[in-house]
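The complex is shown incomplete by one protein chain, all other protein chains being positioned as in the whole.
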Amino acid sequence: MSDYNQQMIEQFRGNFLKEVESNVEEGEWVKMCMQCGVCSGSCPFGPHWAHPPQEIFMMIREGEREQVLTSDSMWMCTSCYNCIVRCPRGLPITHIMHGLATYAKRLGLAPKEQPTAKFAQLFWDNLTKTGRVNELKLGLALYFMNGFSEGIKTSLKMKDIGLGMWKTKRLNPMEMVGGHSCKDTKGLQAILAKAQEIEDAKIGRSGA
Amino acid sequence: MSEAKIGAYICKGCGLGDRLDTSQLVTIAEREGKAAIAREHDFLCSEAGVQMIRDDIANEGVNRVVIAACSRRAKTDAFDFDGVCINRTNLREGVIWVRPDTDEDRETTQEMAADYVRMGCAEIKHMNPPTPNEKTDASSRILVVGGGISGMTAALEAARAGYPVTLVEKSGQLGGVAAELVKRVPERAPYADPEDTGVAALAAEIEANELIEVCLNSTLARTSGAPGCFSADIATESGTTRTENFGAIIQASGFKPYDASQLPELGYGKTPDVVDQMGLEALVRAAGDGPVKRPSDGKEVERVLFVQCAGQRSQKEGHLPYCSGHCCLTSIKQAMYFKDRNRDIDTEILYTDLRTPGAPGEDFYRSGQQKGITFVKGVVEDVASSGNGAKVKYKDIILDETIERDVDLVVLATGMVPNSGVDIEAVSAPNVEGAEDDAGDNGGDSVEIPVESILNLTYRQGKDIPQLKYGFTDSHFICFPYESRRTGIYATGPVRRPMDMMSAIEDATGAALKAIQAVENAKLGRAAHPRSGDLSFPSFRKEGCTQCKRCTVECPFGAIDEDEQRYPQFNESRCRRCGTCMGACPVRVISFENYSVDTVGQQIKNVDIPDEFDEKPRILVLACENDAYPALDMAAQSGQQYSQWARVIPVRCLGSVNTIWVTDALNSGYDGVVLMGCQKGENYQCHFVKGSEMAHYRMSKIDDTLSQLNLEKERVATYEVAITDIERAPGLINEMAETIDKIGMSPFKF
Amino acid sequence: MSEVIATNQTILVVGGGIAGMTAALEAAECGKQVILVEKNPSVGGRVGQLYKYFPKLCHPKCGLEINLRRMKANRNLRLLTMTEVTAVTGEAGNYQVSLRTQPRYVTENCTACGECARAVEAEFDNEHNFGLGKRKGAYLPYSLAYPMRYVLDPRIIGTDDATRAKEACKYDAIDLDMQPQETQITVGAIIWATGWRPYDAARIQPYGYDRFANVITSVEFERMADPHGPTGGKLLRPSDGKEAKNVAFIQCAGSRDRNHLKHCSRICCMATLKQTTYLRDKYGDDFKASVYYIDIRAIDRIDDFYQKVRADENVSFIKSKVASITEDRETGNPVLNGVDTEGYHRYSNPHDLVVLAIGMEPSVPAGEFPVDVVLNEEGFVQQDEANGAFFAAGCSSDALDVNRAVQNATASALRAIQVVNRVAGTEV
Partner (left out) sequence: MAKKSYSFYPGCSSQKAASASNYLTSVQSMCDVLDVELNEIPDWNCCSASIGYAGGGELPRLALSARNMALSEQAHPGQDIVATCAACWLATKETQERLHADEELMKETNEALAAAGLQVKADQKVRHMVEVLIEDFGYEELGKPVKKPLEGIKIAGYVGCQTNRPFGIAGESFENPKYLDKLVETLGAEPCENYEKKVQCCGGALAFSEPEKSQELIKGIIESAYDNGAELIVTPCPVCQMNVEVYQDQINAKYGTKFKMPVVYYSTLMSVAYGKSLKEAGLDGQVIRAKQLEEIAKK
């Protein structure tokens, strides 16, 4: 991973804007920002962003690669799409934030222990295994993602919810074994593998 | 002009009949006003009423028409008769609408109306219909000074309308600054890419146009005359001079790029790799289709940084206090020079406020971003030579960080300095023109102004067009942007205000129209704006003249020169008919056929002055017809009231007020005098630019006269009144009434 | 309406705002025959609704008065009010134009004495004040209205008010049977000066113009500041009539925004700077103005006005496009939410009143022109050969301030003159 990071640093010779344009989902939009700040003001998690979107765009233009990619700001995106609908320049900000987050993760620069980063990975693994999300496994995995003792605490904290959900048949312990799934999981996984391969090739991550 | 025969017509409509004893007014018109015919009518502006007047003009030989009805601002289309003098005695807005309809007020209201009828008849007795002084031999040829984009456009557009043009250009080629540009900011949708400057095409079209004569390497050695009959000596470098006549002049003398060597703090001079925008155009032109090289060592430019507002929008000594308007777009265009050659070249634009207005501007900005130009809100802290290009330190205002950049080239967006010739008011400010000094303080002198004259006018008041601010020759720049203070001479392009090529082309086309208009006006002996169409013009009695020169000094339009015997020499087609000369003349020898010391003086004399014990004071109100008088009209319309003692006389401009009117009024027993003119000073609204200012200056001297008469100085008040002062204007009259209440009646009643 | 005489040497000017008046007057004062049509009952357009001009802070009515006088004095100029162009055929130098004139119900007999207005009871939103305040069903559009003649609102025709008005008129100036009139004229050139309209603020949803009483537009604020406007010059907030002393100005309200108007409307920055001076005029030192902006566009020589306002410590500038406005239910204060981008500071600022510096869009939208013309993406008329002798003047050509509109209108007048001179084969 980190040699991938090195590889990218060399390839783009410190031109971070160009790197973002070619490697980050919807990255070619970054240059269109006119620094009005409406995105930053529209974010429901706003106060939790060390660097709000419009500032991140400016940092990208100023080449502050390290600060941007190691920041946990992008991970604060709740995908509410407020920024997108209000942006006077039509930047797909939500997707750019997702893209930056993903890219940072691939480069191995995403902050360790970033809960959303972990959850996102769990979610992905969970869904790709069977093609459908298994909420119970996902839930438990989530609670235990910070180690066993942490997990016990969280599960206890969450047990009432679990109970409520179970009582109302909106959660089923039997899910632990079997549970929902696509039939053609092989096919699905083949598709995902292929897609990943194409994408990796595109962003110079072949073999990585 | 045949014997004056007055017809007075008193209207009974709009409540006049109910509120006034109109038959008494008829009698007054006949007995005191010496009206040959006096009639009342129920509805004077109706077909029948107007026909009645027409018949009297046709059959009875009436040639002086007094219409005692509504304000001169109403029903103009109805009361529009040829070949006669018309007086609009204002009984509606001027009397019944500003007085309460009560029994105790009836008497004074009637007295008001009676006085106005007297005044109307008195005025018209001394009016003559102006006889147009047509100049059939007036020249239609238009002189364009300057061969840049503005000048070329003006010349071509005038020629396209069928007018012959002589274009005088100082240098050896047409095109001016635009000719030095590689490309221009786009003028056409989608406003995405730089366009050809069009200079070559324009020049070719001019060469090809047989109506246009081009004089290169030429300047104006001497310019005299007036619209329709300007005479200019066109001098060539080779020393030959020829004289030609012109109908009008367009000054398109353009601008000089600001001298960047005054900006060492931005690195100019420290390294050749810091250039101004014109410097960059030169580099790009030198590069042809190839890569742009940096001046220091010819290395290909890979990183370039543009600095906006270089030495502009700044009160610092030697900087330009204004924004030059075009620089943001120009820098975007110049960054595109690089991006269009090679997308990988880093182009960064450092700005504080990016100014790309309208649809063309904002589209071009977006296109610049599209092409990968980086925009940074920031301010330069330091530019130094790095031995390898330049090292720029700047504050990124968004990130609130100081950032260092090594770049191959720094481009300074410096501003425009108008090429407006001699600042005649700085050279010799007549002691009366106090206001100009503040204009100076506001940066007027922080802008270096070239000393050589552009026009070399032989005008008494100086060689060039007066300037407004920062050396720009602008005038009434909001409503009437073309009105310079030299009739028939129109400034256009960046000499008027900073502007980009697109506005310069619009501006020059408009200026061409104004020049054409000046020619047509001169042919018919018609006044130009704001008294467009006025056929009257001032004349003076040489016998009486003491050669004091006040008229020649005070004319806001430099219309009056001096002849060899030092007598004033009126240049009619330069005159705007404001009457400031008439107001200035201490011996009262200047007058218009239909506006003179008498037409007003006689109105003042003919007001009935009750003796002291009647407790009926009289207040003379001299109101500028442009703003104060309409304000009083609208006050009446909106139900405001003012003192029954007031007698209002509209004047063309407060500048036309001759102090004799004030002293005569006081001598003959008026208790107070109120003068209402337009705002003066830097943001003047006076339509004759200096008239109101002159009046205020003259009135500031009236105190001596008052003390001689030993009258309280509160009896004369001079105000700046705006057309919107609908409450204030009547209020000022009422204040005077109260003042008189306090200090008592004038002792000068007989 | 008496027969209008026009030939292919006549210039038709459409729109009686400052641009149209200027174009018409400049052409007429060059000796050309001009017909000026205006769809409203009186000329003056937008400038008639302005309290002051930037940067001189002088009064638009002042210049308007001069232009009206020029108009009254000029016999080359024929004005048709309440008239619109319905169709145009032909080509440069020879256009056939169809005009429709709506009934005014008041004839030339009107002396503007105002008796009809006193007689009528029905009231309607006052369009001159953008719906703030009412006017009678018989009315004079505004103090400087020209022609200085009253109008009957078509909505009272057929009601008792109409008869009341008619009976009140001593001069038989009211004709209730007036019908719309169609007129055909021939002209040589057309100057299109239909101007601009304020963008519909309700469409800028995050600002809740349609939900919060104390969010108004800059054009409404301008009317409020006018001593002859709906509030007699008091700056009162609509919800409770309380004096607005802490006022927020939001720039680019509808402008520079692909969700609304793509273009920059150019005037809004200067208009806001001007409007902050209204607050100082009214309250002396006892006010607070906050300007939320992206870029302050005080272009060219008049940037010094910006510098002057900037020096006023009661006026603050925040580089931020406001994200949303919410309302404090208790106080009725609009609360502005967003981020000051200069160094990243979040804010939630309550204000007494919010003024949206509303953008300008062309009055005539693409597709509603009576003839094919080349427009740009933003709907402004392009200067293009293909347009023949159809020339835009003023804000139909771009978002312009008054002096640029006048400049552009004067230029258009010459372009039109070039055509009719060609037609006349004039050789000077």
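In order of appearance the chains are A, B and C, and numbering begins at 1 in each one.
Rule of thumb we're sticking to: a residue touches a chain if its C-beta (ideal position, glycine included) is under 8 Å from a C-beta of that chain, and two chains touch if they have at least 3 such contacts.
Just so it is clear, the structure is predicted and the values come from calculations on it, not from any experiment.
Taking the complete complex into account, the chain left out of view touches A, C.
Residues of subunit C that touch the chain left out of the display are 205-206, 208, 211, 324, 326.
Against the chain not displayed here, subunit A makes contact via residues 25, 44-45, 48, 76, 78-82, 84-85, 94, 98-99, 101-102, 105-106, 110, 115-121, 123-125, 127-128, 131-133, 135, 139, 142, 157, 160-161, 164-165, 167-172, 174-175, 180, 182-184, 186-188, 190-196, 198-200.
Following the convention adopted for this analysis, only the chains that are shown with their structure count from here on.
Centroids of subunit B and subunit C (each the mean of its C-alpha atoms) stand 24 Å apart. Remark: subunit A and subunit B have CA centroids separated by 64 Å (rounded to whole angstrom).
Taking each chain's centre as the mean of its C-alpha atoms, subunit A lies 50 Å from subunit C. Residues of subunit A found to touch two or more other chains are 34-35, 54-55, 89. Annotation for subunit B: residues 377, 398-399 touch two or more other chains. Contact residues of subunit C toward subunit B in the complex are 18, 25-26, 29-31, 51, 53, 56-63, 65-67, 69-70, 72-74, 108-109, 111-113, 143-144, 148, 170-171, 226-228, 256, 262-264, 266, 295-304, 307, 319, 341-344, 376-378, 380, 382, 398-400, 402-404, 406-411, 413-415, 417-418, 421, 426-428. Those residues of subunit B whose C-beta lies close enough to touch subunit C in the complex are 13-15, 43, 45-46, 70, 73-78, 140, 157, 160-164, 188-191, 313, 315, 321-325, 351, 353-363, 377, 397-400, 442-443, 469-470, 472, 474, 476-482, 497-499, 503, 506-507, 509-510, 512-514, 516-517, 520-521, 529-530, 532-533, 626-627, 630, 634, 637-638, 678-679, 683, 685, 687, 722-724, 726-727. By the touch criterion given at the top, residues 15, 17, 31-32, 34-35, 54-55, 58-59, 61-62, 64, 89 of subunit A touch subunit B in their complex.
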